[in-house]
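Notes to accompany the following structure.
Yeah, one chain of the complex is gone here, protein chain that is, but the others are all in their spots.
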Amino acid sequence: MLLLVLDLLGIAVFAVSGALVAVRQRLDIIGVLVLATVTGLGGGWIRDVLIGDTPPASLEDWRYLLVPVAAGLLAFWFHPAIERMDRLVIVFDAFGLGLFGVAGALKAAEHGLGPIPAAILGMVTCIGGGLLRDVLAGQVPVVLSSGELYAIPALAGSAVAAIGFELGAPTAAVALPAAALITGWRLLAISRGWRAPVPGVRRT
Amino acid sequence: MLLLVLDLLGIAVFAVSGALVAVRQRLDIIGVLVLATVTGLGGGWIRDVLIGDTPPASLEDWRYLLVPVAAGLLAFWFHPAIERMDRLVIVFDAFGLGLFGVAGALKAAEHGLGPIPAAILGMVTCIGGGLLRDVLAGQVPVVLSSGELYAIPALAGSAVAAIGFELGAPTAAVALPAAALITGWRLLAISRGWRAPVPGVRRT
Partner (left out) sequence: MLLLVLDLLGIAVFAVSGALVAVRQRLDIIGVLVLATVTGLGGGWIRDVLIGDTPPASLEDWRYLLVPVAAGLLAFWFHPAIERMDRLVIVFDAFGLGLFGVAGALKAAEHGLGPIPAAILGMVTCIGGGLLRDVLAGQVPVVLSSGELYAIPALAGSAVAAIGFELGAPTAAVALPAAALITGWRLLAISRGWRAPVPGVRRT
């Protein structure tokens, strides 16, 4: 029950970020709702399609579909107010990141994938929705170009969860520290301004 | 047999729209054929991959592959003539929309999905091909940004079909009114200039 609420909260925050991108790119109501849904649920869909667990659970359960639609409608009407809460959205997003990475890695591991693929699929769960959002909105994906520490903490925490699963540790003992690693590292990176490396400039 | 012909006709019209976008974006022959195929068949492929019905039927049946290739070649050679028939293309497209939405929703419902997911997958069948077309052509998807009433009628008719299926109504009794709702609403929206809502502008 707690996990369901956390999961839906993570989806809602991701969906709000999708809806705000749609509003900024001047899409219409369908654009806002599609981007909210795809950003909230798309990472899990890519993971489930790749591991062959179809239809994705979040496509069969109306509660998982209702949340991004509601978040999209809220953003459609109240986007100026939500834009002003951007710090809050970033913090919630960091918690969503921790949850999505760990849940994604554990789901892949439970489907029999080894620790390296499971860690990668944890990261895919985290960044897949944002990739689809940005591609549909006609912009280069932020997560690939911004130099922010976003996918790297997600990958690290997903790896911790996948390795813990491989070693037979109890789920809770694995999930909590792994999620804390992702969320903590992400929040520290924001507050301290830590950056991911970018390629060196070619000498001309 | 009639259904097969209608289905292939719908695919052909969608494929022509894909090929015309490719011609306008100055793609080469492969670009024209890939965009024709993806626009004609891509919505069904996304639906089938999400519900786990792979390989998609239209990938196994050479008639479904021949139609978009033929439509693409026609558009490659005769695009100026086809561009002049744009009103006709729009009308046929509205019929394709009705067919794709109802067929997509019913297929999802037959695979055990509830009415809400089935309605969404009906809409995905309608707009998925156009999404792939525009993303591959390097433009923001028209269906997300134009403010046209396109996805909304598709979703409404798909919902009617999915609810009718859930209630156990005979397929024909459900499919015809649902398709008529989509096509009729779409044609009315074009002729009367009805528009989908867009987000309000932020006061600066």
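Going by the order they are written in, the chains are A and B; count residues from 1 in each one.
Note that in this section a contact is a pair of C-beta atoms (placed from the backbone, for glycine too) under 8 Å apart; a residue touches a chain by one contact, two chains touch by 3 or more.
Being a predicted model, the structure only gives us computed values, none of them experimental.
Undergrad: Among A:20, A:120, A:163 or A:181, which residue is in touch with the absent chain?
TA: A:120
Undergrad: For chain A, which positions touch the chain that isn't shown here?
TA: 49-52, 111, 113-114, 116-117, 120-121, 131, 135, 139-141, 143-147, 150-152, 196-200, 202-203
Undergrad: Which residues does chain B use to touch the chain missing from this display?
TA: Touch set of chain B with respect to the missing chain: 22-23, 25-32, 34-35, 45, 49, 52, 54-56, 59-60, 62, 65, 76-77, 79-80, 83, 135-138.
Here is the rule we go by: only the chains that are shown with their structure count from here on.
Undergrad: Between 0 and 180 degrees, and as a multiple of 5, what angle does the rotation take that fits chain A onto chain B by Cα atoms?
TA: Rotating chain A by 120 degrees superposes it on chain B.
Undergrad: What whole-Å value do you get for the distance between chain A and chain B if each is reduced to the mean of its CA atoms?
TA: Those two chain centres are 29 Å apart.
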